[in-house]
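Missing here: one protein chain of the complex. Every other protein chain is in place.
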Amino acid sequence: MNGLTHFDQHGNAHMVDVGAKTDTERKAVATGRIRLGAEAYAALKAGTSKKGDVLGVARIAAIQGAKRTSDLIPLCHPLPLTRLAVEFELDDTQCEVTCYCTAQTVGKTGVEMEALTGVQVGLLTIYDMLKAIDKGMVMVETRLVEKRGGKSDFTSV
Amino acid sequence: MNGLTHFDQHGNAHMVDVGAKTDTERKAVATGRIRLGAEAYAALKAGTSKKGDVLGVARIAAIQGAKRTSDLIPLCHPLPLTRLAVEFELDDTQCEVTCYCTAQTVGKTGVEMEALTGVQVGLLTIYDMLKAIDKGMVMVETRLVEKRGGKSDFTSV
Amino acid sequence: MNGLTHFDQHGNAHMVDVGAKTDTERKAVATGRIRLGAEAYAALKAGTSKKGDVLGVARIAAIQGAKRTSDLIPLCHPLPLTRLAVEFELDDTQCEVTCYCTAQTVGKTGVEMEALTGVQVGLLTIYDMLKAIDKGMVMVETRLVEKRGGKSDFTSV
Amino acid sequence: MNGLTHFDQHGNAHMVDVGAKTDTERKAVATGRIRLGAEAYAALKAGTSKKGDVLGVARIAAIQGAKRTSDLIPLCHPLPLTRLAVEFELDDTQCEVTCYCTAQTVGKTGVEMEALTGVQVGLLTIYDMLKAIDKGMVMVETRLVEKRGGKSDFTSV
Amino acid sequence: MNGLTHFDQHGNAHMVDVGAKTDTERKAVATGRIRLGAEAYAALKAGTSKKGDVLGVARIAAIQGAKRTSDLIPLCHPLPLTRLAVEFELDDTQCEVTCYCTAQTVGKTGVEMEALTGVQVGLLTIYDMLKAIDKGMVMVETRLVEKRGGKSDFTSV
Partner (left out) sequence: MNGLTHFDQHGNAHMVDVGAKTDTERKAVATGRIRLGAEAYAALKAGTSKKGDVLGVARIAAIQGAKRTSDLIPLCHPLPLTRLAVEFELDDTQCEVTCYCTAQTVGKTGVEMEALTGVQVGLLTIYDMLKAIDKGMVMVETRLVEKRGGKSDFTSV
């Protein structure tokens, strides 16, 4: 099947068998950015510093979203996550917020999808809180940064 | 609060009062892309044309994800969606898949977040099915394309 | 598309547009049976009459399951149900339990799937509580009994 | 309590203690059928062969439904499934579709309910997509086919 | 049935029929308190004023929990909430936090359970974040404060 492991020899989607894999420590870090207009970016910064904590709300949404990954992504295995952390970085020049989500487990499959789902839900939540000000925001460059445990490690350039 | 309607005068997050708004027809279209390596793109195309229908699975995930929007985005109102449609376009030159999600309701608030959430869950599902082949995929440019109904319409350039 | 309204003209699955439909009173009744071995049937009857209220647990599961219908069935519209009722009938001769689920709403689409989902979750819950005694139980004949409201009414023979 | 292990000595429902059980490989296969009228059956076949992939949608719904089992069945333990596979067989003579769902885990309790729930959600999803054509469809004979691991194995005749 | 409207004339639980009720504006306010030890209370205050925003996290949890009410409370009707707001008050003398949750909808049934569920989830979330310091915390006096719309209004003394 051209390397499409999520489909069997007949081309039917399935949740692949990971029963024979050993439980190992697994970690994944994903990142993504949202690009704001100047007004929305200013509102986000004003909010974050004192009241109207946009990033605080987005962080909780990202953590809860990452825990829902196997509910959202049909062929993902349910996994008991042992750690979730979400960081944000602000870039005043580009009017951008970068979100990092780190997921960890001790289990039979990797946690890339959990980290990536956390990032996307976090960015969507920022979007939601600023969309009254700015309808032109763009979520850009969500990707895997690092993956440890399992068959092979990965670090993006 | 600098236009941050999702926070009250004390800076506390809330789900804003839409009770006085009238029920009107609302529509939103969002889009986003995933950029694949050549091998993953070839596998996706091979799967789609015959067996291993990656985009068919992603479409269902996007539709189900859009229905979970108010569960995922903390300050979103629950909405009885009246329509959801998801389209994919393939770009052989860029090795990219573009996802479009259209959401509609007859209700008191817009459905931008539902359309955007559908796109992000659709792209994440494509990522999941191809990640065994390619760990360098990037989800790019998720944004609102069109919004009808409510206070003001919006169409992106 | 041969009458397959859940697919568009390109053959892609979608949640069909019901935005132009009027809100009307809708009602559906579904039914299904579970056939038990003599021992499991006796245990269920003993439990129901005094303690170990199998049917009481199954009724709650059926009601909660029916409320999750649009989460479970990909192309179902979310609906604010206005009534759910679940009845059970015991047939001592056949060692069978029949489950009836009635769903109602005031909305734009029918509630057949809600009634049918309620029945299936109710029967599965009975199965779960008796499976330690009997692994040969069979869930049979789940079907729509009645449908009111919408384009056309339906009553099964 | 007449063998009703899901109820304590006072007759109260509980989720039984499986803490002392060892983690072993567990597998269950369940099956069920849906009987269609000739027109609905023809539409399903036409859809499946090219566009309007009814069974592809039902397969994803079955997999996602099986992952929700402990949410739906009150006294079921949550389980990290290690494999889910769903197959369909078409019977042109009877106008029937048979659904098979295989669930596996490495855990302390069996996965019969996961396999059975997958089958029922798969059949409900087929029903949903064909109900505009046929309101007389019947879901028949959902039962356990095979169970491995745990106290005792089981294979149906 | 002694005024137990959630049970029918045979004593069986059901989700009562509200289909004939008119959609009116409904509002409910609930409140509850959590009593902390001196050390946990100090940690909460230190966190809230600068970093470690316990109440910010609890507010989001309360809002999301209130939206899940019909999922959690078996006989509750699903309701499209139009507003949710959560406030906290600190009592330095008693080392207590009071949570207020206001829920509103335009619908056929009241939103008392949504307001009460929001309070309980908010208090549980505070408990969770402070339980490493204090295992003797107590959640006390959760009750309805106000109810508007529907058959009768209510205000607690």
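Lettered A, B, C, D and E in written order, each chain numbered from 1.
Convention: contacts are C-beta pairs under 8 Å (C-beta built on N, C-alpha and C of every residue); 3 or more make two chains touch, one makes a residue touch a chain.
If you're wondering where the values come from, they're calculated on a predicted model, not measured in any experiment.
Although it is not drawn here, the omitted chain touches the following shown chains in the complete assembly: A, C, D, E. The hidden chain makes contact, of the residues E:A13, E:L79 or E:A103, with E:A13. Although one chain is not drawn, its touching partners on chain E can still be listed: residues 1-7, 10-13, 32, 39, 42-43, 46-47, 50-54, 57, 60-61, 64-65, 68, 71-76, 112-113, 116-117, 120-121, 123-125, 127-133, 135-144, 147, 154, 156. Those residues of chain C that touch the chain absent from the view are 53, 56-57, 60-61, 64. Even with one chain removed from view, chain A keeps its contact list with that chain: residues 25, 56, 59-60, 63-64, 67-68, 80-87, 104-106.
One rule holds in what follows: only the chains that are shown with their structure count from here on.
Graph distance from chain B to chain D, where chains that touch are one step apart, equals 1. Shared contact partners of chain A and chain B are D, E. One finds 30 Å separating the Cα centroids of chain A and chain E. Chain B and chain E have CA centres that are 31 Å apart.
Touching two or more other chains at once are residues 12-13, 53, 57, 60-61, 64, 71, 74-75 of chain A.
Arrangement of the chains shown, judged by which pairs touch: an irregular graph that fits none of the line, ring, star or complete shapes. Contact between chains, as defined at the top, is found for A-B, A-D, A-E, B-C, B-D, B-E, C-D, C-E.
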